[in-house]
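A short write-up of the structure that comes next.
Presenting chain A:
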Amino acid sequence: MKKIVLMLIAATFLFAGPAVSAETIKIGLMCPLTGSWASEGKDMRQIVELLAGQVNEQGGLLGKEVEIVVADDGGDPRTAALAAQRLASRGIVGVIGTYGSSVTEASQNIYAATNTLQIANGSTSVRLTEKGLPYFFRTCPRDDEQGRVAVKSMLEKGYKRIAILHDSTTYAKGLAEEARGLLADEAAEIVFFDALTPGEQDYTTILTQIRRDNPDVVFFTGYYPEAGMLLRQKMEMGLDVPFIGGDANNNPDLVKIAGTRAAEGFRFLSPPVPQDLPSPVAQDFLAAYIEKYGQAPGSIWAVLAGDGFRVLAKAIEETNSTETEAIADYLKNELQAFPGLTGMIDFDQKGDRIGDVYRVYEVDADGNFILQK
Partner candidate 1 sequence: MSLLRVENVVKFFGGLMAVGNVSFDVPEGCVYGLIGPNGAGKTTVFNLITGNYKLNKGNIVFKGENITGMLTPRVVALGIARTFQNIRLFSNMSVLENVLAGYHCRMKSGALAAMLRLPKQRAEERRAIGKAIAELRFVGLEAEAENLARNLSYGNQRLLEIARALASDPALIILDEPAGGMNEYETTALVDLIERIRARGITVMLIEHDMSLVMRACEYIVVLEHGKKIAEGSPEVIKADPKVIEAYLGSDDDEI
Partner candidate 2 sequence: MEQFFTQLTNGLAVGGIYALIALGYTMVYGVLKLINFAHGDLFTIGAYLGLTLLASLGLTGNVGTAGGIFFLVLMVMGLVGVIGILLDRAAYKPLRTSPRLSAVVSALGASIVFSNTIMLVYGPSPRVYPQGLLPTHVFYVFGLPVPIMRIIILATSLVLMIGLYLFIQKTRTGTAIRAAAIDQGAARLMGINVDRVIMLVFFIGPALGGAAGVMVGLHYGQINFTMGWIYGLKAFTAAILGGIGNIPGAMVGGLLLGVIESMGAAYISNAWKDAIAFFVLILILIIRPTGLLGERVAEKI
């Protein structure tokens, strides 16, 4: 037993020390490798490592090799806070990530306190950039913009009776409330507003209620696994109401879960996927990714992490510096119309991405996501 105690003490001191090496440029990647969002984290890591590999093949950054330091945030705030402390003490230039607004929020304070640059990829909650943190950026758009696009798109279709369904997560409830707020001033009625419990299999209870309230459209702000189940069970129940989803539905697995027949006609909002961008950057990336991993990336959020890496690399090159201050300044003031994997990238003074990023997608009869013009 004493041995165990001693081993533990030794182990405590053996955590890999903050070895700051001059040989490489370290970039942190904080992503969920375990827990419910492990699939997002896996894609994020694959994309960022692919891009880092490409940079290194071309001689690295500032003549040094790029090294990606990965920390698992487990998809929960407490683990994320530790992951952030871990990365912040590893001599990194900046950190990419992460997925999930509340997870990002738990890490924000730590990066701010340690003057670490953070480029989040899947954290769309409005308030993250409203705190005035100087070194926080995100490549994803914000929920208020998404809410605007969603409401506009529903009104354009002439829907009057609207059901809003979320899943009680920070992101989904935030988006649902954005949409509800925007709809309050419009000639439409919210006939249903409630939350499902994510992670379950059977949503017939909630669909039965939706049928009773007879909406023209259901706006589901949650994630794709639940959306897939909802679409499938909706069809099985013979409930014929169109669904529109938030940006967390942009994942090909949605169609697999729902089945093509049930998914057909489902519309969702999302930043454009690389497949839909004619730019050579996007096409080259797609080709390289498919060559290395055998399939297109599953999640747009992981691609946005790739964009986070690319703007960071660009900024390091352009400023010839690894100083947080200089890089942040460059990203806010000088970076213009950077050709990203998801379209042009510009940042405003808050660190938010500028421009109409959101597009409307619709699932066609073959299960493909078709960009709506």
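In picking the candidates, the idea was that all candidates are chains of the complex that A comes from, given by their letters.
Here is the rule we go by: contacts are C-beta pairs under 8 Å (C-beta built on N, C-alpha and C of every residue); 3 or more make two chains touch, one makes a residue touch a chain; residues count from 1.
Everything numeric here is computed off the predicted structure, so don't read it as measured data.
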item: Options 1 or 2: the chain contacting chain A in this complex; value: 2
item: Complex interface listing, chain A residues touching candidate 2; value: 34-36, 38-39, 41-42, 168, 194-197, 199-202, 204-206, 208-209, 212, 225, 228-229, 232, 236-238, 253, 256-257, 259, 298
